[in-house]
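What follows is a set of notes on a single structure, which appears directly below.
A single protein chain has been omitted from the complex, and every remaining protein chain is retained in its original position.
So, chain A:
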Amino acid sequence: MTSPSRTQVLSLYKQIIRNANGFNNYNFKNYFLRKARTQFRETKDLQDPETIQQAYRTAKQELGVLKRQSVISQMYTFDKQVVERIDSRKHTQNSGR
């Protein structure tokens, strides 16, 4: 397996961010966003192709977990947290406003 290209890495990062944003739970969403940012920043300067491949594979596996768990988080939802602003448009879209 060759090293992942720049586009591949960027697309993976984009997908991770998108799926982390899919979490309904405030704390989980923020944690995975923070983790994705620090993780990609840390692995940015990797040179050894072997380690790059390893990091890419791990991130890809973690993306799978995120995809499944963000869906589960949307299935079992709870109230929003007191620090979370409620987007009123989302909730009132059916009431015709």
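Quick note on the criterion: a residue touches a chain if its C-beta (ideal position, glycine included) is under 8 Å from a C-beta of that chain, and two chains touch if they have at least 3 such contacts; residues count from 1.
Here, contacts and distances are computed from a predicted model.
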> The chain dropped from view, which UniProt name applies: "SUF system FeS cluster assembly SufBD core domain-containing protein", "Ribonuclease P protein subunit p14", "Cysteine desulfurase, mitochondrial" or "Ribosomal RNA-processing protein 40"?
Replying inline: "Cysteine desulfurase, mitochondrial"
> For chain A, which residues touch the unseen chain?
Replying inline: 23, 26-28, 30-31, 34-35, 38, 62, 65-66, 68-69, 72-86, 88, 91
